[in-house]
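Written below as structure tokens is the structure these notes are about.
Excluded from the complex is one protein chain; the other protein chains are retained at their positions.
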Amino acid sequence: MSVSTVRRGVRRPGFSLSLVLPVGFVALVVAAAVIGPQLVGVDPLAQNLLSRNEGPSAAFPLGTDHLGRDVLARLIVGARLSLWTGFLGLFAALLIGGVLGLIATMVRGPFELAFFGAVDLVRAMPGVLLALLLVVALGAGIGPVALALGITFAPFFAHVARATYRREHGMTYVTAARTFGASERWILSFHILPNISGAFVTMAAIILPRCIVTESVLSFLGLGVEPDTPTWGRMIAQAARFLERNPTAVLAPVLALSLFTLSLTLVGDRLRARFDPWRLVGSRS
Amino acid sequence: MREVAALAGLLRAAGLVVGITLLIFLFVRVVPGDVVDLVGIEGGLTDAMKEEMRQELGLNQSLGQQFVLWVGQLAQGDFGLSIRYHRPVADLIARALPTTLQLAALSFTIGLVLGVGAAVAAVTWPRSVWPSVVQALNVWSIAVPTFCAGLLLIFVFVLWLGWMPLLGNLWLASIILGVDVAGQLTKPLHEDLKETLNATFVKTARAKGIRPILVIWRHVLPNSLSVLLSLSGLVLAGLVGGTITMELLFGLPGLGKLALDSVLGRDYPAIQAVAVILAVSVVMVNALVDLLARLIDPRLS
Partner (left out) sequence: MFRPTRRTLVAWGLGAALLATPALAPALANEPQYGGTLRFATLGLDTADPHRHTGSIAVQQAYAEALTSIADDGSVKPWLAESFSVTDDGTAYTFTLRDGVTFHNGEVMDADAVKANFERIKANVTKGWLASAMKLVDGFEAPDDRTFVVKMQEPYAAFLSLISEAWILSPQSPGWDDTITTPIGTGPFVFGEWTPQVELIAPKHEAYWQEGLPYLDAVHFDLRDAADENALALRSGDLHVARVSRDALPELRADEAIDVQFLKDTTWYFWSFNNRSPNPPFDNLKVREAVALALDKSAYMNFIAGADGIVTNQMAIPGNFYHDADLHASGAHAKPNLTQAKEILAQEGVDPSTVTVEMVSWQTPYAEVAAQMVKELGFDVNHRALDDLGAQNALGAYDWDLAPMASGPRADIFLRFVRFMSDGPNPVLWGGVQDEALDALINAGVTTVDAQERRAIYLKAWQHIMDNYYTVVAGHASNAFGVRDDVGGFTTGFTWSPNRVDGGLAFTHLKPAD
């Protein structure tokens, strides 16, 4: 169910552009995040008060922002910070939703009821509103923002965990294994976990871009990370005041954020085509 | 059987409303420093005055008592008094609600027309440009967060071309959200329409020689109505987040701006009220959509 669906008729075996481009861009951003800051060698926080809001030049390929900081250097470090915040959020969501959800499903009884009751509540809240309230309660900074993202997106993993567990548990091969005397622990580690992890990976590819976008929205609302943390969202929020004088400083992170989100989603689409966790969740609120 | 399912849906919605109310109530109590402390910082209240204020606000009672009191007031439409402005919160909400409703209604209408139009056109003329439009809308809504789209359009239409004002620009805000809504609706709808098109009864109708466009209007679209309904419910919930950023970007005095201002002003009664209203309306819309979808499409029950 991706862009490629339309071109099914003309698709040749092997590589398709609709997969190569997004995978390439994701790889580029990840590379920038991992080794970029060392390669660039420019301090993304260094201010040049005499060259503020300048357009692209040889010295500053993407120009400077309102504090005379190198936009390109910030974009690259921003890739690292945005990805890092997104991953932390994802990890928190996985822990809170996925792991607790799996345990709750296995334990059953009142804990399952209470846990999934809470999950339903969180899911019923509009995402941005929930994240906003949580950031207010938890405070600013990467840690609190990641935790807020984790709580906001935990329900997705919780539902995937429950649905997959129940489905696999009812499968003939599991019942068969049990009849042959396999312990619950054996069944869990060799039958259920491998299947659940596939579903989790797919869900992660869907949730990661959402985490990154939600962080940028929070930053834009003035509630995200600290000012010396140039995530893409923070960069956009800070440069937006000078949109007219210096559009590059806004458009560069906007473009980076958009392309990255798109690429991740397309990659996620491919994964989803193999295994659709949405079908298990039922809806995508 | 259908009635039982519908009743269960309503009960679930009622449970969620109660739960959300409790959650939001507890959330505000968890935030470090109570309301009075925060007001005290600004207004320079003495300890005696703070104590008096706590009495007045009922903060000295137990959590349970406070919750019962607050829910009791909520049920009567009394949202309490804004700490910052000494105005009834209901009054603040009444002033902000029309803007948000307008923005949401306009965005949703634009999104519905654009999204359904593109999807229907794409199945009607599969070899035209329309399937690409469906793809483009979908890609746009995935890739470009609404606040980024807002900045882009502001740059082009307000700053560069100078065609329109920024503040209070309900139309530009609605178009941005509308395109986003269209992008979310159109692709799943298109897929569903295509599936229906391959269904036996449609093939039969076509075989009878009915014109394709009539087949789509009479047989295919009605069949996808329940899908469209559930999609709409989800999209409406997502619109809540979108209105917050649009109201901020275009200076629209709606609920989103009220929520943000209340958060920045630590105006807890106002935060509680706005959060409850937004969350409860989302639950209600979803319950309603669910109910409607069941009425239209008995297969769901």
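As written, the chains take the letters A and B, and residue 1 is the first residue of each chain.
One rule holds for everything that comes next: contacts are C-beta pairs under 8 Å (C-beta built on N, C-alpha and C of every residue); 3 or more make two chains touch, one makes a residue touch a chain.
Predicted model only: the values in this text are computed from it and were never measured.
Among the chains on display, the ones the left-out chain touches in the entire complex are A, B.
Of the candidate positions B:84, B:187 or B:219, contact with the hidden chain is made by B:84. Touching residues on chain B toward the chain that is not drawn are 33, 38, 41-46, 49, 82, 84-87, 92, 95-96, 158-159, 162, 164-168, 251, 253, 257-258, 261, 264-266. Touch with the hidden chain on the side of chain A covers residues 45-47, 49, 52, 66-67, 140, 222, 226-228, 238, 241-242, 244-245.
One rule holds for everything that comes next: only the chains that are shown with their structure count from here on.
Note on chain placement: the centre of chain A and the centre of chain B lie 22 Å apart, centres being C-alpha means.
Residues 15-16, 19-20, 23-24, 27, 30-31, 131, 135, 139, 142-145, 147-148, 151-152, 154-155, 159, 191, 230, 234, 237-238, 240-242, 244-245, 248, 259-260, 263-264, 271, 275, 278-279, 282-283, 286 of chain B are the ones that touch chain A when the two sit in their complex. Remark: chain A residues 1, 3, 6, 117, 120-121, 124-129, 132-133, 136-137, 209, 213, 216-217, 220-223, 236, 240, 243-244, 247, 250-251, 254, 257-259, 261-262, 265, 283-285 touch chain B in the complex.
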